[in-house]
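Below: the structure, in structure tokens.
Omission of a single protein chain aside, the complex is shown with its protein chains in their original locations.
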Amino acid sequence: MALDKNQIAQRIAQEINDGNYVNLGIGIPTLVANYIPSNVNVILQSENGLLGIGPFPTDENVDADLINAGKQTITYVKGAAFFDSSRSFAMIRGGHVDLTILGAFEVSEKGDIASWKVPGKMVKGMGGAMDLVSSAKNIIVAMQHTNKGQSKILKECTLPLTGVNCVKKIVTDIAVLEVTANGFKLLERAPGVSVEEIINSTEGKLIVEGEIPEMKLY
Amino acid sequence: MALDKNQIAQRIAQEINDGNYVNLGIGIPTLVANYIPSNVNVILQSENGLLGIGPFPTDENVDADLINAGKQTITYVKGAAFFDSSRSFAMIRGGHVDLTILGAFEVSEKGDIASWKVPGKMVKGMGGAMDLVSSAKNIIVAMQHTNKGQSKILKECTLPLTGVNCVKKIVTDIAVLEVTANGFKLLERAPGVSVEEIINSTEGKLIVEGEIPEMKLY
Amino acid sequence: MNKVVKNVYEAIDGIANNMTLMVGGFGLCGIPENSILALSKTEIKGLTCISNNAGVDDFGLGLLLKNKQISKMISSYVGENVEFERQLLSGELEVELNPQGTLAERIRAGGAGIPAFFVPAGYGTEVAEGKEVREFDGKMHLMETALKADFAIVKAWKGDTNGNLIYKYTANNFNEVMATAGKITIAEVEELVPAGELDPNCIHTPGIYVQRIFKGENYEKRIEQRTIKTQ
Partner (left out) sequence: MNKVVKNVYEAIDGIANNMTLMVGGFGLCGIPENSILALSKTEIKGLTCISNNAGVDDFGLGLLLKNKQISKMISSYVGENVEFERQLLSGELEVELNPQGTLAERIRAGGAGIPAFFVPAGYGTEVAEGKEVREFDGKMHLMETALKADFAIVKAWKGDTNGNLIYKYTANNFNEVMATAGKITIAEVEELVPAGELDPNCIHTPGIYVQRIFKGENYEKRIEQRTIKTQ
């Protein structure tokens, strides 16, 4: 059975190691924070100028001067640091953030990502996504495997690109894929989802080797 | 009569306007601070990371963590700000410092300056001088007009350059010169020094127009 | 040296048609509300605004958009504004989208006297169109150029009479960097104190960058996504 958004976030949380500095994009990636085990010490970076995002505030603690990159009100943890946008992206561009998790419309087998623009739809802008994907040491994409039956795991992206040759891993509603020099390597499948279903849902080259384990969601 | 170092500093102080941000180099330029009238509000920049240099400290107030670019112990004024070297030179390179006053071995009629290296003598390094001369809006040089009878106000510099086409004005022990497209324009002469003496001491093209007033030292 | 101006109108004096303005803020967080509101009451038109976002329909830069005072936006994300899209599609408004970090760095470069620099962001995308591409250490980079403005308008938490500024939390965002890149920088602050009252080790914007400063009034600090903890 395909994962829901929270389960995708739950699976991605397993990719985070103790001591990691992590940037979480808007949408599913933001949910990842809810599933980081309490014994894993992670510091979340917000590209609008914060290292050390805390939980959402209580109603009384809402502060308009304290938001995340999705413009949501937040809090900060002990040991946090604030800085301006140029220093925030110096940090990102310099490769100091260990892991970036973001959403995507499409990913290609070369690791290209399209995530910011759909021709014919309202122009929104790339925000910090191009900076993040061009610089993070490790990039994991959270996305739906298909859209209305059409694969979004492609040989070539069809939408305007956010970055090239950058995605390392993809967690979709039905599979975990690694981007390799030879194509998408299938690592795990969602509970109850068959390898065949994943093959059928993947347009890009898919490498299936040996037994493919089911994801563990814990 | 040729000016002494303090008198050169005194004359240069007249070039400073209320509200100016000024960087004073090592040597004579440092002395300029002593002659800024109390009704002229000036903020002194120290390229090692301070805006708002104060007077030298009393013996009890010496703090090893508070020095100027000449490594002298200093104090800071009310409303000062500290920052790191990259931000200090961002400020300098960005043209935010109104006036830079520095010493020189030689200046050419094109406004080139040589101030950091004498072949055969101990290598010291350029420090911040190349950054300062290439970026400040206004550059005034404090120097001796001659060295052992040899002019230091030249057609072309003979020593390794610090910067090209950058010096705007020169205050020497015998004259005030402006660097123009056509050569050094003689603006003032030291009290008791004749125009002829200045002509004889200047190798570069000197423009003498009309009556040349004596410097006023107050 | 008197940087303190009486009010917002004195602060924005000199801003004229077809000028380039930098306006601080991220979304509606940390925007110079007083200055934007005052500008919206003038007849100034043809502005190029460099700002990460374009406000919402009835607040922030949206106020200037509604009045058709802006002819060009240089931003990274403009997705919250319906009027913006209408003007863009109708050709009334020009927009140049930059990756957010590239935008911030171009502004820093403008303030820091660096005319151009190389970044990896945007390589292989439409952002790269027309830009010089160069490989360093096996990675492709784009050459990006500095941005400056006739006026930079920033909002700070605390400021002193020398123009030193301190920002609060994520209300810093583009304010600190923009303050360095205006020919004239206007700072509106929530609290204005005499020089000497701010900790000199904790100044975000040294006063050299600020030409005019005033205490702003009636900050609304509108929140775009009020998100609270679910128990």
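Every chain is named by a letter (A, B and C) in the order it is written, and numbering of its residues begins at 1.
Keep this in mind: a residue touches a chain if its C-beta (ideal position, glycine included) is under 8 Å from a C-beta of that chain, and two chains touch if they have at least 3 such contacts.
Every value quoted in this text rests on a predicted model; they were computed, and no experiment measured them.
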{"item": "Candidate in contact with the missing chain, chosen from B:Tyr21, B:Tyr76 or B:Phe184", "value": "B:Tyr76"}
{"item": "Contact with the hidden chain (one of B:Gln7, B:Asn20 or B:Ser88)", "value": "B:Ser88"}
{"item": "Touching the absent chain when the full complex is considered, from B:Asn41, B:Ser134 or B:Ser151", "value": "B:Ser134"}
{"item": "Sites on subunit B contacted by the missing partner chain, in the whole complex", "value": "46-50, 55-59, 62-68, 70-74, 76, 82-86, 88-90, 92-93, 112, 122-131, 134-135, 160-165"}
{"item": "Where the missing chain touches subunit A, by residue", "value": "18-19, 21, 41, 43, 45, 51-52, 76, 78-83, 87, 89-97, 135"}
{"item": "Where the unshown chain meets subunit C, residue by residue", "value": "105, 109, 112-120, 134, 136-137, 139, 141, 145, 166-169, 199-202"}
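Just so we're on the same page, only the chains that are shown with their structure count from here on.
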{"item": "Innermost chain by mean C-alpha position", "value": "C"}
{"item": "Centroid spacing, where centroids are CA-atom means, of subunit B and subunit C in whole angstrom", "value": "36"}
{"item": "Subunit A-subunit B separation of Cα centroids, rounded to whole Å", "value": "55"}
{"item": "For subunit C, residues contacting two or more additional chains", "value": "108"}
{"item": "Residues within subunit B bordering two or more other chains", "value": "none"}
